[in-house]
Structures are given as C-alpha cells and as structure tokens.
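Got a structure for you, questions after.
Note that this is a trimmed complex: some chains were dropped, and none of the rest were shifted.
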Amino acid sequence: MNATVFRREHFNAAHRLHNPEWDEETNRRIFGKCNNPNFHGHNYLLEVAVKGPIDNETGYVIDMKILRDIIREEVTERYDHKNLNLDTADFKTLNPTAENIAAVIWNRISGRINNEYKLTVRLYETERNFVEFTGE
Amino acid sequence: MNATVFRREHFNAAHRLHNPEWDEETNRRIFGKCNNPNFHGHNYLLEVAVKGPIDNETGYVIDMKILRDIIREEVTERYDHKNLNLDTADFKTLNPTAENIAAVIWNRISGRINNEYKLTVRLYETERNFVEFTGE
C-alpha cells in the first residue's frame, strides 16, 4: 500500500529576476517589476511530497521528522533570510524564478532520499502564484 | 525539464441550479437550496495550472502576467459581479454547477494557450466544495 506524505516549511528571501545575456531594456520588458536591480522579496512556502509504500512496523511512508530535517538542511538553512542571487551558490548564475528554485530544491532533496520514492516539490511565491516540479 | 505553474484569480457571482426539463418538485429535490429561483451567490476562487517545459532563457513555463491577463479576459471580466444564469452567454442554457463552470473555463483558457501545455482548472465554490477539470 502506497501513500504520499507532505511536509511544509517556510523561508523568507530576497531575489531578482535577470538574464545577463539580455540588455537592460529586454530584462525590464520580460521580467517587469521583478527585474528591480535592488531586489524584492517573498515569504516562500515550500511543500515537499514523498510517495512510497507504508511501512508495516511504523505505519509511516517516511518519518516526517527526518523529512523535516532534510528540508531544513538542504533548503531552509541555505535560503532563509538570504538574497538568493547574492548569498547562495545555487542562483549565482541560474535565474531564481519560482520554476528554477523548485527544480533546484527537487534535486537537493532527491539526493537525500531513497530512489524508490516519488518526489514532488511545490513552491508558493505568493498565495496567487506557485509552481510544482516532479523531476520529469 | 517540465514544471507546472499555478495562478489564482477570484470572481463573485450569483447563480441558480436548475434543469428546465424537470418539474419544480424534481428541481427542488435534486438541487435543494441551490434551486432558489431568486438565486444565491459565491466568492469563486479559480486556480489555473499550466504544465510545460521551463524555457531556458526566461526560466518560466509561461509568464504569469500573460496567464493572469488571459484569465481576466476570458473569465473574470465576464463572470465577476454577474449573475451567471442571466448575464452570461455561457450559462444561458448550461446549468452552472461547479463542474460545468470549470469545464467552460477550461475550454475558454485552452483556446488561448499553446497545445503543448497541459491545462488544469480548479474551481473553489466554497472552502469545503471544489472541483477540478483536466479536459479528459
């Protein structure tokens, strides 16, 4: 029997959307207010879903406390109260759109859990805008 | 690499559930309070999900501002502060259940985005009752 377990964590960060291969006018046209050179920020809400068999002895798919600690080590401690563009290695050259942040987080967590699990990462930038990445 | 982006918009509308091929007693029995001939209403929360490849240059699946504008043109401007049964062409003859509203919205938005995208529409009639339509 399989189930999916979900864990939510938060981080608050500054970022800026920018493509260094474009001129300033193109950056402003495509990214609008998100291109502000002085950055803006968000309360990011991260939702990590892990699907796999329910263990007969524990009744768990995966211990939420272990999943929580993986998320904190891989994501929260790196990104919380940081400037994603300036303070993290992950987005030094990669544009920190919600799509790209979700993909990077998926890769980070994927490296820490068993391959048998199906992993999904959902990232809320605001209540109105969010993205999901499943590794496909 | 694929991701799904989600955008939420709202509209507040009146509606009534009614099947003109049934007699009044059957309408009341099946639709209950929702059959009130003088209408009732909801704050509808609409969630539109678009799945597709992440563009290398923008880091976007689809620009949220473009998706937002499509939703506003196709849905919000037509339905917000309207009586779905009386004021919209879409529900002059189609019963405005949450299922049917979601299907109509899916068709409207589907006609405005590239076929390569997978589109999902979720419509919350209340926090407790909601529906999802995927075009299947």
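A and B label the chains in the order they appear, each numbered from 1.
Assume contacts are C-beta pairs under 8 Å (C-beta built on N, C-alpha and C of every residue); 3 or more make two chains touch, one makes a residue touch a chain.
Worth saying up front: this structure is predicted, and the values here are computed from it rather than measured.
This structure file defines a homomeric complex of 6 copies, of which 2 are shown in place.
Convention: only the chains that are shown with their structure count from here on.
Rounded to a whole number, the gap between the C-alpha centres of chain A and chain B is 28 angstrom. Only residues 1-9, 49, 54, 57-61, 63-65 of chain B touch chain A when the two sit together in their complex. For chain A in complex with chain B, the residues that touch the partner chain are 17, 19, 21-22, 30, 32, 94-100, 102-103, 127-134, 136.
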